[in-house]
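Note that one protein chain is taken out, while the other chains of the complex remain in position.
Right, chain A next:
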Amino acid sequence: MTAALEINGLVKAYGEKVAVDRVTLTVPQGSFYGLVGQNGAGKTTTLSMAVGLLRPDAGTARIFGADVWSDPATAKQLVGVLPDGMAMPERLTGREVLTYLGLLRGLKKEVVTERATELLSVLELEGAEKTLVIEYSTGMRKKIGLATALLHAPRLLVLDEPFEAVDPVSAATIKGILRGFVEGGGSIVLSSHVMALVEQLCDHVGVIDKGRVAAAGTLEDVRGAATLEDRFVELVGSGSTAAKGLSWL
């Protein structure tokens, strides 16, 4: 069976600094894949290259076998993306953003209207019907971003920090939607630095450290007998950070 996402030897360097160094990962169909790593480890860069938002210096990315760079039309039709910290069409309301994107994706107008209504209601955004996206809170931005990623019924979701700055109630809603997506046969890759969340949601984990894959596989294989957090610190951390204190406190 072709993998939902197959990343092979991706490299990205900015001048002297190698941000992503030959990263290879396979996301099987139907899996819920967590990508963990410290800030600046290269998670966002890897995911951006995997979905065609950033051109890699070397390596390939395939979505259900379709190469993101040589066959973008097929690959991008199959994937829904939630990038971290990118702008939206800021002067549109949430519903207008969804209408705009749905039409851009080539959906029929009636289908777009129906799905937009459902998404806004499930994500509890219909109260903000008249609010422009530029006035949204960070949590609301994440939710409308997730809605745009889900709108065209993709088979793979690539989500960069989907739970950052989202309140617990909304987070529970989002978790429910994502679990349902995987149960329905979809595949998800999400990046996070919250280990408990990844442990709770994901069945596969990839650990990225300094631009390289430190460990990858099923959750059980990666964490072994320990918790994911302990294993992560063991793989990535310098060890003694917890003992350091602040001299003036």
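The definition used in the following text is that a contact is a pair of C-beta atoms (placed from the backbone, for glycine too) under 8 Å apart; a residue touches a chain by one contact, two chains touch by 3 or more; residues count from 1.
The rule is short, and it goes like this: contacts and distances are computed from a predicted model.
Among the names given as "Cytochrome c oxidase subunit 1", "Aspartate carbamoyltransferase", "ABC-2 type transport system permease protein" or "HupE/UreJ protein", UniProt records the absent chain under the name "ABC-2 type transport system permease protein". From the options A:104, A:196 or A:226, the residue with contact to the chain not on display is A:104. From the options A:76, A:142 or A:204, the residue with contact to the chain not on display is A:76.
When the whole complex is considered, the residue among A:88, A:213 or A:228 that touches the unshown chain is A:88. From the set A:34, A:52 or A:186, the residue in touch with the chain omitted from the display is A:52, counting the whole complex.
Counting the whole complex, the residues of chain A in touch with the unshown chain are 15, 51-55, 72-73, 76, 79, 81, 83, 85-93, 95-96, 99-101, 103-106, 109, 129-132, 134-135, 148.
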